[in-house]
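Structure first, commentary second.
Only one protein chain is missing; all other protein chains are in place.
Chain nomenclature is as follows: A and B, assigned in order of appearance, with residue numbering initiated at 1 for each chain independently.
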Amino acid sequence: MIELNKVGRMYRQGNREVHALKDISLMIGKGEFLSIMGPSGSGKSTLLNLMGGLDQATAGEVFMDGRPLHAISDNELTLIRRRRIGYIFQFFNLLPLLTAEENVGLPLLLDGLPFSEVRPKAAALLRQVGLHDRSEHRPEQLSGGEMQRVAIARALITGPAVILADEPTGNLDSHTSEEIFLLLRSLNEEGQTIVMVTHDPKAAAYGTRIITLKDGTLAEDMVIGETAS
Amino acid sequence: MKLLNLLRHISLKHLHLQKLQLVMAVSGICLGVAAMVAIDLVNRSVLKSCEDSINHATGRAVLQITGGEAGFPEEMLERVQKLPGVEYAVPVIEATGGLTGDKERALMILGIDVLQDHHIRDYSITDESAEIPDPLLFLAKRDSILLTRTLAGQIGIGIDQEVNVQTVAGLKTFKVRGLLNPEGPARVAGGDIAIMDVYAAQMAFGKVGSLDRIDVSFLPGQDFDTMKARIEAALPPGYDVDTPAGRTRQVELLLGRFRTSMRLVGCMALFVGMYLIYNTVSISVVQRRREIGILRALGGGRMQIAALFLAETLAVATFASLLGMALGLGFAQASVGVVAQSVTEMYLRTSVSELVFSWPSLLLNAGIGILASLIAAVFPSLAAARVTPVSAIRAVPYAADDFLRGWRIKFAACLCLLIALSCLVAFEVASPASPAKNLGFVVVAVILLLLSISLITPVLFAWTLPLTHNLLAFCFGAQGRLAGLNLQKNITRNGVAVAAILCSIALFVSSANTVHSMRTSLFEWFDSIIRADLLVSSGHPLATGGAPTIPMPAEMLGEMEKIPGVQSVEPFRKGRVSYNGRKLMLEVFDVALRMDYCPAMIAVGKRENMARLLPDQDYVAINEGLALKERLRPGDSLVLPTPQGPVRFGVAAVIVSFSSDAGVVWLDINTYRRHWRDPLVDTYEVLVKPGAKIKEVRQAILDRFGGERRLFALEAAEFKVEVRKILDRSFVMTNAVNIITLVIAGLGIIVTLLASVFERTREIGILRGIGMTRSQVLAMVLIESALIGAIGGVLGAAAGIVIGWIEMEGMIRVDLGASIGYHVHYAALLWALLLAVGLSALAGIYPARRAATTNIVEALTYE
Partner (left out) sequence: MNSLFVTDWKLMLLAGCILALTLFIPAPVQAMSGRQVYEKVHELRTRGLDRQTEFTMTLFDKGGGTRSRTAVEYGKKAEGETYKVLVVFKTPPDLCDVGFLIHARTFSDRDLWAYFPEFKRIRRIPTTSQDDSFFGSDFSYDDFGGPPNLDDYTFTILREEVLDSRPCYVIEVTPKVPRKWSRNQAWVDKELFVHRKIVSYQGKEPYRDGTFTDVRIVDDLPTPFRMEMKNLKTGHRTEVAIEEIHYHTSFPDDLFTQRSLERAGK
């Protein structure tokens, strides 16, 4: 499903070159729940961003469903982001002006669907994440956990091939975090491929496979559970 | 579809929730469009009114015959009437008067053959279109006059009552014998017109036996050119046979300067408006960077993002432009009266009775406003499209930070500058006929120059800022130093603010300078030609609308010189002469005498060459405008029609004169008399002996001639004051638009600074967190704002001076000649600086207070 082949990402800071990622090769199969671990600055988020097409690799190849993300146009990349990938951010990244329902439906709105079509899907997903009574609320009126659940619903609305989650509970208390992980896990059990960045081993344990990064290189790769099929 | 979705779900909410910025943007566009609409309406209305005046006064006439300023013998009428193919030929006398009484009011007096005139013009004194109780009496009495119903109603005068009119021939009492309905010629000049029988007019205005004009219509089936040639052949040389449309063209030529300056300030208002939009959209992009990042991360395409911002601009601009149309109508209504008065004083009798309202022109202006807004929004919208999806996740200080100070921008700035310079150079070297001598080049140059300056501003800002550090620290202590550092840390974002202020101030300063230069040049020229102490004329020297004066005999000169206290007397005669379809102003005086005491401004050619104008040589001097338009230089020659046939005159020099936009020709009075056989004089310019009292000499002149004729002797100082007033009034509209420009600029400054402080909530939270007091925060933000304003203001004033020069070169000197000096309007400069600093500080107050009351915890947890 996602294939990384000797991927590197280099940033330039003044005259200095910083290698955030070096020579990473990785295969992620359908139905996997991959947890990416590692200390701060080890390149976890960078790796996720490369997989999600938010950022582009400076070396190596990234394939998604066999398509080379490193070599396609911005437009194609945009379409892949829109239709094949669901993103969950640490800071939720909901648009503050939009209601929960609109936020959830946003990817489809971007795709040009009329709101009347988007709305029932968004409502269904909100129900699925347990927020059907919050659909008209704006992010500021929601709690952190609720916001993240809205974000998960948004990630799901296009029926993406993979959900990429970047420290999805980084801003939440442990109880709420637990709920979110359970939600993700149940999604995975239904067959949803998930890649999650976290620095918390307990959280990582919800996954079916854990990789650990260290200084931009792959330090460990371990399968701990069964891949849903 | 996609776009509408996004607009509905995202943009509308922004518009709804960011009311302040919305109001600013809307006001900016609205004012800009209003200024353009008002200028356009006023321009059209004044021109239409002038044309109407001519067309109504022209009626069905196909050709008009004129012959010199002082009229021509009425025998010509019969000659023309007898020509085969001529249907009607009717005489006309034109005069200007002022109603005296409670309210001074200018009046156009048309002398026509009331028995014949209905063949040409739409009315008849015996018809229902007029109320003339006793036409026989009207014809029998030489004091008979007809007023329009409108005018009579306004001044409260009825039939059989007397009305006092100050005319060029002195104060006259007329008796109102009837009232005209506002039709045909009675519509001329908005009804401020009186009609007399042509023979009564001849007597009233001292023109017995002569006519100002003959209006001719043809029998059906006559060939125009044949008829024109036939009429020209029947008349002595020196007569001008032209179509009334030709006269309309003359009006356009005549109003040239007025229209140019109006167009100029209109462009400026538009530029500033564009900048405001550019700025507002830019800020919106900066503020919504994160939102854009999220949209991009969720799969929003680049073009979708750009289109979103453009569509938002379109919506706001459309709304604001429509509002601007309405406001513009109001502005026009308020200003048209003043403008019409000014046109009357400077060019020709007119009074605008109604605005020329045309939907196409209104919509065109609104369209220009919308289009300009969109163009202005293109650059920031594309910048929005460049925001990377990662911006949604990472707190990049300013996504385009490197970009805006990178080599690409520097390169783009240099490129713009280069193109701007080449446009200018091309314009400068081009000959007047080449297509490069086009206003478009100048406009493009100015826009590119502004663009280049805007692009380079962050760099400039980065250079300037360190210079202020020590000063700030010295004056304001810690918060001063901090403010400086703050600005420096965020050079790019603040650079945008500085650029906004810079451009606004630059445009204001440039148009203020241009107008000031025109004004100063006019005054300088005027001072240079009026060197005498007393101006003696038979009609009031301030008689307006190019009114023909009552000339005086040449013999008066000798007698006047005998009056004690008089040092010298110089005759001056004014006339009109046709040349290549232009009505040139002929200014005739005693060159030998004038060369002695008058520092006439010579543009091209040597001052010694003016001696060529002396009596026995056929030389003239022409003004710059004419030289430019007809491509004449000293040494060239031109053929002018004289009553004795065409005469070739050499051009001795090109002089500075703004007497007429159509062109001015200077001629020695002896040469003039030789060719024109005209011994009359319009004005005697008297120089008083040193030590003699001007007032006494003036009285002596009045005493000496007062018995024979009505004389006006005006002290030159008095005259100058009056003329200055008139000239100043002609800039009223320009000044008003300049102020609008400044207001838009002020709005731009406020928008920029508001946005800049809103952006920094977190930063201020940190500062508060590390122990800054509220008042320190307040002071810091205010100092920052004022500093941005000051740097923007200074850079803007400098740029404005340059741009003003370009406008001068490209729009004014092309028409009026290179001798119009470029004068910096220091008061406007000071105002601009004060305004930049003041408005910036003011704009800083709200955000500063907000910053001071920022909840530290919230500020830090956000993002």
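Methods note: contacts are C-beta pairs under 8 Å (C-beta built on N, C-alpha and C of every residue); 3 or more make two chains touch, one makes a residue touch a chain.
Predicted model, so just to flag it, every value in this text is computed and none were measured.
Q: So which of the visible chains would the left-out chain be touching?
A: Missing chain, whole complex, touching shown chains: B.
Q: Can you work out which residue in B:Ala140, B:Ala717 or B:Ala827 touches the chain that's missing from view?
A: Answering carefully, the residue with contact to the hidden chain is B:Ala140.
Q: Just name the one of B:Leu83, B:Ile157, B:Met203 or B:Ile845 that touches the chain not displayed here.
A: Only one listed residue reaches the unshown chain, and that is B:Met203.
Q: Considering the whole complex rather than only what is displayed, give the residues of chain B touching the chain that is not shown.
A: 115-116, 119, 124, 126-128, 132-137, 139-142, 199-200, 203
As a convention for this text, only the chains that are shown with their structure count from here on.
Q: Chain A touches which residues of chain B in the complex?
A: Residue list for chain B touching chain A: 1-2, 5-6, 8-10, 13-14, 17, 290-291, 293-302, 304, 388-390, 392-393, 863.
Q: Under the stated contact criterion, what part of chain A meets chain B in this complex?
A: The contact residues of chain A facing chain B are 45, 49, 52-55, 74-75, 78-83, 85, 87, 89-91, 93-95, 97-98, 102, 106-107, 109-115, 154, 158, 166.
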